[in-house]
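What you see is the complex with one protein chain gone and the rest in place.
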Amino acid sequence: MPAYSTNMRFKFPIFAIILEIITIVLFAFFVEYDKGGHSHGSKEHGGHDRQSNDTEGDTNIRLYPMFQDVHVMIFIGFGFLMTFLKKYGFSSVGLNMLLAAFGLQWGLLMQGFWHGGGKIHVSVYRMINADFSTATVLISFGAVLGKTSPLQLLILTLLEITTFAVNEHIVADLLKASDAGASMTIHAFGAYFGLAVARMLYRPGLKNGHENDGSVYHSDMFAMIGTVFLWMFWPSFNSAIAEPGVPQLTAVVNTYLSLAACTLSAFAVSSLVEHRGKLDMVHIQNATLAGGVAVGTCADMAIGPFGAMLIGFLAGIISTLGFKFLSPILAANLGIQDTCGVHNLHGMPGILGGLAGIVAVQFGKKDGSAGMQAAALGSSLGFALVGGTITGLIMKLPIWGQPPDQNCFDDSIYWEVSAKEDLGHQSGRY
Amino acid sequence: MPAYSTNMRFKFPIFAIILEIITIVLFAFFVEYDKGGHSHGSKEHGGHDRQSNDTEGDTNIRLYPMFQDVHVMIFIGFGFLMTFLKKYGFSSVGLNMLLAAFGLQWGLLMQGFWHGGGKIHVSVYRMINADFSTATVLISFGAVLGKTSPLQLLILTLLEITTFAVNEHIVADLLKASDAGASMTIHAFGAYFGLAVARMLYRPGLKNGHENDGSVYHSDMFAMIGTVFLWMFWPSFNSAIAEPGVPQLTAVVNTYLSLAACTLSAFAVSSLVEHRGKLDMVHIQNATLAGGVAVGTCADMAIGPFGAMLIGFLAGIISTLGFKFLSPILAANLGIQDTCGVHNLHGMPGILGGLAGIVAVQFGKKDGSAGMQAAALGSSLGFALVGGTITGLIMKLPIWGQPPDQNCFDDSIYWEVSAKEDLGHQSGRY
Partner (left out) sequence: MPAYSTNMRFKFPIFAIILEIITIVLFAFFVEYDKGGHSHGSKEHGGHDRQSNDTEGDTNIRLYPMFQDVHVMIFIGFGFLMTFLKKYGFSSVGLNMLLAAFGLQWGLLMQGFWHGGGKIHVSVYRMINADFSTATVLISFGAVLGKTSPLQLLILTLLEITTFAVNEHIVADLLKASDAGASMTIHAFGAYFGLAVARMLYRPGLKNGHENDGSVYHSDMFAMIGTVFLWMFWPSFNSAIAEPGVPQLTAVVNTYLSLAACTLSAFAVSSLVEHRGKLDMVHIQNATLAGGVAVGTCADMAIGPFGAMLIGFLAGIISTLGFKFLSPILAANLGIQDTCGVHNLHGMPGILGGLAGIVAVQFGKKDGSAGMQAAALGSSLGFALVGGTITGLIMKLPIWGQPPDQNCFDDSIYWEVSAKEDLGHQSGRY
């Protein structure tokens, strides 16, 4: 790989500032507060629209605690989950914050444009959807973690959220498919979008690994902060935009139980496939969460508590086996270097969730059409692969400050880090 | 101690998978969603039943934010509090997650079996109680931390939650005693259950300490994450299942103030008993929480804000003195090696809470019988000691992969950890 300049001094700040100014101008024209008492004129995510029931801005606040749970998943959950790399913690949690902060603004605009004419009204419900849209980017970020510049990642955010909003509109409004916990529209979409990008950015020079592409004891501990917050608040993620009442409670219970069952199977399979039955931290950090992904589409359906547990149980097995056996094959044979293994946490469990949704609708666990569910899964995968490929090609242009192979997985290329291994910055606060 | 095999390769995964499959089958037969509009037919924890007032599943969701606070205490609070050991962080937070994930499923079943006939209806209220039941196990886990295998701990979970459910039924339904914040049924129970197990698993070889049975600077910092989350959300723990309205608010206020007063006394006494008045991190991590434990039974009673503060103030003193002076005596003279000092955080403050409850009921701070309160305390201690002793004997069987003395307090016996001191795993994600 040629020695592109990785100096971000003007490119990155100017791009970020212009992007933010454009965003503010768009908000000035198109966005106002939600005052309640109106319908958004469109049904979202679960084929229903809760806003129309809210005659006061106040009732809107009912969803606020769930919004905050989702917010924690986005900023702490995804951010710290990716801090497992020994020298990439600043980027993981810092760039996660940057991308999500821009992404939620862009997501508010993009989702608003597709949902009815006139002004976009910001409510807690819309804020949840805005946070959701950033999740797709953060999943894709995991696939290319350590191998991209902040500038490349802002471009990824811009393009992926735009694509997400189109697909989400098709799935929810045109196909009227169910996807309350977004197994298809967020998890599978984000994973395959990211994998397509990773394929485009394939680095032969990393074929034999990289000394910084691994964890140390403490970085694995930081990552567990992310894992546990994701695990705990996943019931909020899957139920936040479900219909109030029984469906919302169902989504909470299904996710709670699916994750619990998944944890048992992930631990068991991790021990089963490892040397001397030892547990592998990679599996525990990731595969324990697959139950939350896989139960997403069915979350608000009457699949029964044991049905949710079965889905979680299977997801934990599939995800752990994926980390152990499939990831090396994808890297060696398909040129897909998936840093965080998002294929195992979001990709396969997301597809499992989509398939479970087809079956559940077919068996009448929720009103709907199994065909439309299948179409929604196909649409999500299609937009992800095509959108990710195009985005990857754009990100590959040699003008975005992409790091050379030897500087991958290392904060010091984009952050002030003391040269001495163990030292940070002398703060210079005064 | 003979060199038992600690290879978990088949024992652990097979046991875990069979356990989970049995659990799923039991759920298929006995568990369904709560749809509201019915009574659970039984009064729980505080001698009241809120479910009967809920005619819609939706109103059920009212408790959801408090559930999430409790959830954070269980998975982040207990999990990270135990990461203080220098080489046992993976096990602390990882096995904490495993045990709680299985425990909440088992707790749902066990508590359901004792509360009325017919199906068990999962509601947010039941989920809070399920999480509560896991707290007993995590407290006991602290007493044996570093000295047991994952398999032994799953057995502990199974037996302790079963015992807990029996005692809880007796205390709440038969004795009709008050224990809103569960000083007796969770804290004292969990502590003495764990101490009885620790007594049974006594290791003479650790009499003179173990080089890994201590903290390093960073592990103490991780532990503070646990401490602070427990501290902050304890008002939710003590009020979550209190009666709505004034009693619930009372429980919030009492716990908030008890913890605040406890923090002052824990800091003060720590400085008073240490060399040159220095603070000891062990005390700060633990004794600052004793006020939450001790005010539990009285939490929803009209003991007055200053009454709550007095209880917390005393608890902080007792707990700190316990760490300093009593724990070494228990280890040296009674063969009770209590790794986390749960006797000081949960045991003595739990008994203090039970006694305070007797006094408070006697003085009419809540309707009830002081005698029944005393009986509840006795029942909790009795079930804990007998149950813990039997469980300890079962755990002592030389077939569960218990670690030899020299491998205690060390993740590397059950986890993939790089041999090099400071390195974790090379992730092998691709």
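Labels for the chains are A and B, by order of writing; each one numbers its residues from 1.
What we mean here is this: a contact is a pair of C-beta atoms (placed from the backbone, for glycine too) under 8 Å apart; a residue touches a chain by one contact, two chains touch by 3 or more.
Here the structure is a predicted model, which is why all the values come from computation and not from measurement.
Undergrad: Touching the absent chain in the whole complex: find that residue among A:F102, A:F164, A:W234 or A:F306.
TA: A:F102
Undergrad: In terms of residues, what is the contact footprint of the unshown chain on chain A?
TA: 7-14, 16-17, 19-21, 23-25, 27-28, 31-36, 56-58, 60-61, 64-65, 68, 71-72, 75-76, 79-80, 83, 89-90, 93-94, 97-98, 101-102, 104-105, 122-124, 127, 150, 218, 222, 225, 414-417, 422-430
Undergrad: Write the list of chain B residues that the hidden chain touches.
TA: Chain B touches the missing chain through residues 65-66, 69, 84-86, 209, 213-221, 224-225, 228-229, 231-233, 236, 244-246, 248-250, 252-253, 256-257, 259-261, 263-265, 267-269, 271-272, 274-282, 284, 288, 302, 304-306, 309-310, 313, 323, 327-328, 330-331, 336-341.
The rule is simple: only the chains that are shown with their structure count from here on.
Undergrad: Distance from the CA centroid of chain A to that of chain B, rounded to the nearest Å?
TA: That gives a centre separation of 33 Å.
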